[in-house]
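Working notes, structure below.
Only one protein chain is missing from this complex, and each of the others stays in its spot.
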Amino acid sequence: MAVRVATADFDVSAEIAALTAGRTDIGAVVTFTGLVRGEAHGKSLASMTLEHYPGMTEAELARIETEAHARWPLQASLIVHRIGPLAPGDAIVLVVAASAHRHAAFEAAAFLMDYLKTRAPFWKKETATDGTGGWVDARDSDTSAEQKWQAGQ
Amino acid sequence: MAVRVATADFDVSAEIAALTAGRTDIGAVVTFTGLVRGEAHGKSLASMTLEHYPGMTEAELARIETEAHARWPLQASLIVHRIGPLAPGDAIVLVVAASAHRHAAFEAAAFLMDYLKTRAPFWKKETATDGTGGWVDARDSDTSAEQKWQAGQ
Amino acid sequence: MTIRLLYFAWVREKLGRSEEIVTLPPEITRVDALMAWLAGRDDVHADVFGRPGVIRAAIDQVHAQPSASIAGAREIAFFPPVTGG
Partner (left out) sequence: MTIRLLYFAWVREKLGRSEEIVTLPPEITRVDALMAWLAGRDDVHADVFGRPGVIRAAIDQVHAQPSASIAGAREIAFFPPVTGG
């Protein structure tokens, strides 16, 4: 289990290699990479800045990871979230879940993202190419995605 | 959409980069990497060989990929499957699904793996460290995983 | 009770500060009471803290409901619903 908050980009292959190095008990590795899209709310995006709550971010991501390990038999997991200024096409977040079997890895990775989206203290501020912008509103669909897990589905 | 059958290993980062290069309409990339586990059916595995049906393999993987694109709004996808001799820890298969949003990418990647497991003409032959071995039997759980999608769940 | 308050995203921007140390009257024992007390400071604070459900709180870096007790807390953060990932 590991969490990391960084301005630097990440390398998916290197992270998978680090998690699986020297092990032969992992049969399935699922990764999720979130990218900045060039269009948001009908406008062309110029840039985005991610603010977070240092200390709580790491603590909350670790709690989310612990919860995933309690729910699924995971051999390893990783959450990397970038902060600071980002441009369209840039990677924002990486989640990796490794298990003996694929369904646990898929479900745990989806769970980690759903919980991260509603619980990890990050906030996005967008600037459109027309100069307008502001703080991104939370999406109701993210809250319902998290509640799905709480209902045990 | 792309499928590839190869003896060579793959690089997850390079494949993600190739699928997303020059695009800003992808917000979510999910990858699944299948690895050879060191223990199989209670025995320590020495090696594994993958046989396939050249021609049908590529055709069937392309049909599975087309079905995924019909079910989810995907910007890009990739299936890479290795053949020939493999050792514990080696990568066997890579599935990548890219979409604007994460739930489509997660579901499509899981679907691609479930269908690949039950429909793509690959066969594994295992050799244990004690010299015994043979062709791997299909798992009932893989068939039920595929049937879940047919039932529309 | 002396406590550290932290503000993030548009809460921070509207208040014009990222943190402050405050001394609370003894009758302020829950998150919602603290928000009502802050809302009474001035129009800007009323705009930020006077609409229940719009902003979230964390006590010592753990998400907290409006009804949560703030007894013994070292830091309390206020922020909009999170939008990372």
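Note that the chains take the letters A, B and C in the order they are written out, and that residue 1 is the start of every chain.
Operating definition for what follows: contacts are C-beta pairs under 8 Å (C-beta built on N, C-alpha and C of every residue); 3 or more make two chains touch, one makes a residue touch a chain.
Because the structure is predicted, anything quoted here is derived from the model rather than measured.
> Of the chains you can see, which ones touch the chain that is left out?
Counted over the whole complex, the chain not pictured touches B.
> Decide which residue listed in B:V3, B:L19, B:L50 or B:A104 touches the omitted chain of the complex.
Final answer for the missing-chain contact: B:L50.
> Using the document's contact rule, name the residues of subunit B that touch the chain not shown here.
The missing chain touches subunit B at positions 34, 50-53, 55-56, 59-60, 81, 92-93, 113, 116-125, 134-139.
Heads up, the rule we're going with is that only the chains that are shown with their structure count from here on.
> Indicate the whole-number Å distance between the mean C-alpha point of subunit A and the mean C-alpha point of subunit B.
23
> Could you give the separation in Å between the centres of subunit B and subunit C, each centre being the mean of its C-alpha atoms?
A distance of 48 Å separates the two centres.
> Where in subunit B do residues touch two or more other chains at once?
102
> Two or more other chains in contact with one residue: find those residues in subunit C.
Answer for subunit C, listing residues that touch two or more other chains: 85.
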